[in-house]
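A single protein chain has been omitted from the complex, and every remaining protein chain is retained in its original position.
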Amino acid sequence: MTAALGELRSRFSGVRQGEVASYIPELRRADPDAFGLALVSMDGHPYSVGEARTPFTVQSVSKPFVYALALAELGLDEVSAWVNAEPSGEAFNAISLERGTGRPANAMVNAGALVASSLVPDTPEHPRFDRILAFLSRFAGRPLDVDEAVYRSESVTGDRNRALAYLIRSAGRLPVDPVTATQTYFRQCAVRVNAVDLAVMAATLAHGGENPVTGDRVVSEEVAAQVLAVMATCGMYDASGEWLLRVGLPAKSGVSGGLIAAGPARFGLASYSPPLDAAGTSVRGRAAFAALSQRLGLHLMLNPALPGSTVTLVTTGEDPLPGGGPVAGETGKVAVVAAQGALDFTAAERVLHGLDEAASGGAPSVVLDLARVDGIEPVAYAMLRQGLARLERAGHHVALADPAGRLAAPPGGGRPRDGGPPRFATRAEAAARCAREGGR
Amino acid sequence: MTAALGELRSRFSGVRQGEVASYIPELRRADPDAFGLALVSMDGHPYSVGEARTPFTVQSVSKPFVYALALAELGLDEVSAWVNAEPSGEAFNAISLERGTGRPANAMVNAGALVASSLVPDTPEHPRFDRILAFLSRFAGRPLDVDEAVYRSESVTGDRNRALAYLIRSAGRLPVDPVTATQTYFRQCAVRVNAVDLAVMAATLAHGGENPVTGDRVVSEEVAAQVLAVMATCGMYDASGEWLLRVGLPAKSGVSGGLIAAGPARFGLASYSPPLDAAGTSVRGRAAFAALSQRLGLHLMLNPALPGSTVTLVTTGEDPLPGGGPVAGETGKVAVVAAQGALDFTAAERVLHGLDEAASGGAPSVVLDLARVDGIEPVAYAMLRQGLARLERAGHHVALADPAGRLAAPPGGGRPRDGGPPRFATRAEAAARCAREGGR
Amino acid sequence: MTAALGELRSRFSGVRQGEVASYIPELRRADPDAFGLALVSMDGHPYSVGEARTPFTVQSVSKPFVYALALAELGLDEVSAWVNAEPSGEAFNAISLERGTGRPANAMVNAGALVASSLVPDTPEHPRFDRILAFLSRFAGRPLDVDEAVYRSESVTGDRNRALAYLIRSAGRLPVDPVTATQTYFRQCAVRVNAVDLAVMAATLAHGGENPVTGDRVVSEEVAAQVLAVMATCGMYDASGEWLLRVGLPAKSGVSGGLIAAGPARFGLASYSPPLDAAGTSVRGRAAFAALSQRLGLHLMLNPALPGSTVTLVTTGEDPLPGGGPVAGETGKVAVVAAQGALDFTAAERVLHGLDEAASGGAPSVVLDLARVDGIEPVAYAMLRQGLARLERAGHHVALADPAGRLAAPPGGGRPRDGGPPRFATRAEAAARCAREGGR
Partner (left out) sequence: MTAALGELRSRFSGVRQGEVASYIPELRRADPDAFGLALVSMDGHPYSVGEARTPFTVQSVSKPFVYALALAELGLDEVSAWVNAEPSGEAFNAISLERGTGRPANAMVNAGALVASSLVPDTPEHPRFDRILAFLSRFAGRPLDVDEAVYRSESVTGDRNRALAYLIRSAGRLPVDPVTATQTYFRQCAVRVNAVDLAVMAATLAHGGENPVTGDRVVSEEVAAQVLAVMATCGMYDASGEWLLRVGLPAKSGVSGGLIAAGPARFGLASYSPPLDAAGTSVRGRAAFAALSQRLGLHLMLNPALPGSTVTLVTTGEDPLPGGGPVAGETGKVAVVAAQGALDFTAAERVLHGLDEAASGGAPSVVLDLARVDGIEPVAYAMLRQGLARLERAGHHVALADPAGRLAAPPGGGRPRDGGPPRFATRAEAAARCAREGGR
């Protein structure tokens, strides 16, 4: 992985296009040659090359995370009343307020980010910005701080953001006063990070809201999915559609040269390279991400399960017992359906379909073997429980090989359900029981 | 599954909002109470309830499929020169032409769909519309036909589409003349389908371009992914962002009441219910899809692999042989890394990380057990080959348990690579070899 | 005047900016060096220099005149229901349809011109285009014809206009079918004129709708004023505001190099020079008109009456009779108020104010001398009749010196009003009568 990143860095470090952001003196000081790349896996393994530990201010890359904080505090419905989630087809600093309501188009453009930041609660014990800084730190897995010089610079030059704040306020769409809103937002943008931090932050979103390095659950799976969805449609401003089409990853760029992308359930990716294209995105970062996606097949819509190589395995047979004796007496047959991997809706559908086929194939007895199953989603749990009950009602003998007790109680710690087929540690035991029952 | 769909149908069939499209008399005749739902799994199992076999014209639901045909014929770069892929933030019939160039915003709005349709080659032996009809039929898995009455109706009333065609032509962005372009487009919209057809079509996109019912490879995985990406950002017109945020599935609606959504590698979903909301989307279809996504956890960004329930399993140990004798003599240890499921980039990273840990933990010999691997992507193949070579160069003894020969030759049928670690049918054999080598 | 035009031509004929319109081959053939200027006074005197008799197609300069025809046929309210009169702030071929209704912004942009042209009645005896051609000919004062080559060229290349026509039709805002609408419009644009023709046409608008050369009343004063108002706000596309600010004249440009401006009640101006600026306006024409306006003080808003040099002259006195004897006996005084020029609302207000002052100054008798009045507007007629009646009711003796009988009957040929003050041919006679009456 490190080698792959290193190769990318070599390939694109010679690119000379783009300009370092110059609207504030502090940003202009960035080294245009700095180029760091970092990737963090779902197991929390970090890989990085180049200037991946060089500190810079997070700028707009903070937007998805502060939006996540607003969602975590208020919920999607309340946040949506203040900020929409539609791509604006416009530049980062576009006005992008909804005709008629003044609601910002989305939380990835400045107007919406200002509102999202303002939605974070503010109490004497827990001032708004302290919450934001603490939250960003949990995403990064280490305490972050503010680059005060950059903050002061932005504060001096931030007339356009102040204008947006007043505009939103005048439409009754800003919950705090514009001066407070912009100060908080400028501080949020001036939080200091490095490329590895950003990769951990992106990986936390990709990992369903749990920081894969620290194990800290920062936001719920639901909030993580919501933030990734908005990054997918709105994260790259007016090039978001092209980006999702060609690169295929939810992403977010910042004016200081940072760029993140998330492969849901796969990885977090980040780069740092200050020269920006006309849209305000790091030129080298953009090129490197596109090349990596292309080369590693990271496109979100590329079939993640190879056709034919299913996560569930369905087998049926009259004598399915590996290395075992006969399981079916003269009076009947036993079919076995074995599943493996993580069972979600899709997998559960396959298992149920296999069970139905087995039953309709004439087998009076059916064994469901869950020994190689690693996890089960609530929806799959419910589907399997219902499917097995239906089989039993239809007169079939059913038994489970379920050494880990995955169908014993709902995942997530619910109360065990009553009833259900008898459970055994091995397929052989289960089949033996079925054979006995079937023989009766 | 059928039960789940039936339950949804019951829940929303009483909804009375929305209006049946009335801009042409033929559409106005649709039964407002008709409500069909269909889902097709990646194994090609169809589930349906209600009026899922009632024929209606495909209308805008044809757009992603004809875009797929253009992509398949010309490739993304050529198609992108004619049609952009940015959400327009505008209604279905918006003008949405790029300032300066006149390029339509995307292929999901009428302007872009007209161009995509016009990009399909037209030869005497294979006229353009014949290709389109044949292509849609392959997606559906059965021969489709045209509702001539609807075609004539649209042709009479299609002034706005004619206007778009002339407008695009005047910007030099239409490869055929406007009269031909609109006739082809009106015929394409008048192709007759039912909800099951649409579910199969959506499932074909979800299944990487291969029709899961017929086994026909209609488009490449790459094209399928591209189409899904554009559906994700642009498929629901000016509500695309909200839809991806809340429902989380690439989707497309049509004015005759059809609606499709695709769960990549999971399912194709379709509904039919004529009454439309203000945005031109089936009211009941929209509600049913949202509820289904919520209930079954279908959101694209929801972590499809449960945390902790990995598709690869990594184990190391000095004596890893199940039911076997010692594998390591006095002179060394053997570590075993076992993988399972489908190996993509993410899984390969995990395997490599496991191998590195094993090696750095002091084991001079390492076994990679691929017995329970169901498939391997090209990128994972390359990563593993490189990683194992690096381990060998570093002086480790490496052996494979690879009964299916997954690392013997590139997936997709490339030429076998020379060299690589010795392969064995079982873990025990591989470990024994390592132990021998290590002992030398 | 000719000298002034010649000087302008010399000054700007060397200007080399601009490009001859090339969107159709026929226009491309125009001589870029041709430069003609023409001015026609309200007395119908034509002045011209350079290529003022070179024929070219009228193109967009036809728009105000065909709009005038629509207004003349249907009236402003009906026409306004089809075409608005708001500046669009957009280019000549902009879509500019009103949000929600599809009504074109104004009749000076293509969209609105297409509609205006389509509003002209079409009957078997008087086909629509025949009416238009005849109407333009009356404006020009000579029979015009169509350049068929240009018409065919436009017809071939007019996709954008066809698009506009279909777009407007689809919004229900085009009274005829788009093919007919564009054909008529293309023919209208291909009518052949020269700069002198255009100056006569502009002079006809400036002269209240009556052709000052032929004496033909082409449209009513009201329609002429309406057309000039729309030219003032919309005639120069997205530079209309700047044009009215700096040049101060209602104007209209055409893509073939024609340009007209009208000084209401003063002159019609036209130029011909094919090279166009980015906005589609003749570069030399623009420069020449601006210079002429600046030099001759033609700005519409520049005070046309010099302060202090009023068109009415008010004098009062006890002995106002020039070269005459005493007019007032011992028993009273006679005041005389003399007016001159054309009496409109403003002038009438002054006269009435003078009469009131005279009366309130103690003069029991007042003479209103209209001998030097050249004309009187209906509103002024009514105001004076009422004012004089009020004086008489207040007990004053009033007499008129009104040799031309201007207050005898309403201007425009109404029935003579009964009563009113006695009328005399000279001031002396009127004063003598007053003195007599006052003495009684």
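For reference, chains read A, B and C in written order, and residue numbers begin at 1 within each chain.
As a convention for this text, a contact is a pair of C-beta atoms (placed from the backbone, for glycine too) under 8 Å apart; a residue touches a chain by one contact, two chains touch by 3 or more.
Being a predicted model, the structure only gives us computed values, none of them experimental.
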Visible chains in contact with the missing one: A, C
Full-complex contact with the absent chain, from C:Q59, C:N84 or C:S137: C:N84
Residue of C:D238, C:D277, C:E392 or C:E429 touching the missing chain in the full complex: C:D238
Options C:G18, C:G102, C:G208 or C:P275, residue touching the unrepresented chain: C:G208
Residue of C:D177, C:D344 or C:E392 in touch with the missing chain, whole complex considered: C:D344
Touching the absent chain when the full complex is considered, from C:L97, C:L276 or C:L298: C:L298
Missing-partner contacts on chain A, residue numbers: 95, 159-160, 162-167, 169-170, 178
Chain C residues that touch the omitted chain in the full complex: 1, 3-4, 41-43, 45, 76, 80, 84-89, 105-106, 206-208, 210, 221-222, 224-226, 228-230, 232-234, 238-242, 244-246, 248, 250, 263-267, 295-311, 313, 340-342, 344-346, 349-350, 352-353, 372, 374-379, 383, 386, 411
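Methods note: only the chains that are shown with their structure count from here on.
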Chain contact graph, described as a line, ring, star, complete graph or other shape: line
Same or different residue numbers at the chain B/chain C copy interface, by half rule: same
Whole-Å gap between the CA centroids of chain A and chain C: 69
Chain B-chain C separation of Cα centroids, rounded to whole Å: 66
Shared-contact residues (touching 2 or more other chains) in chain A: none
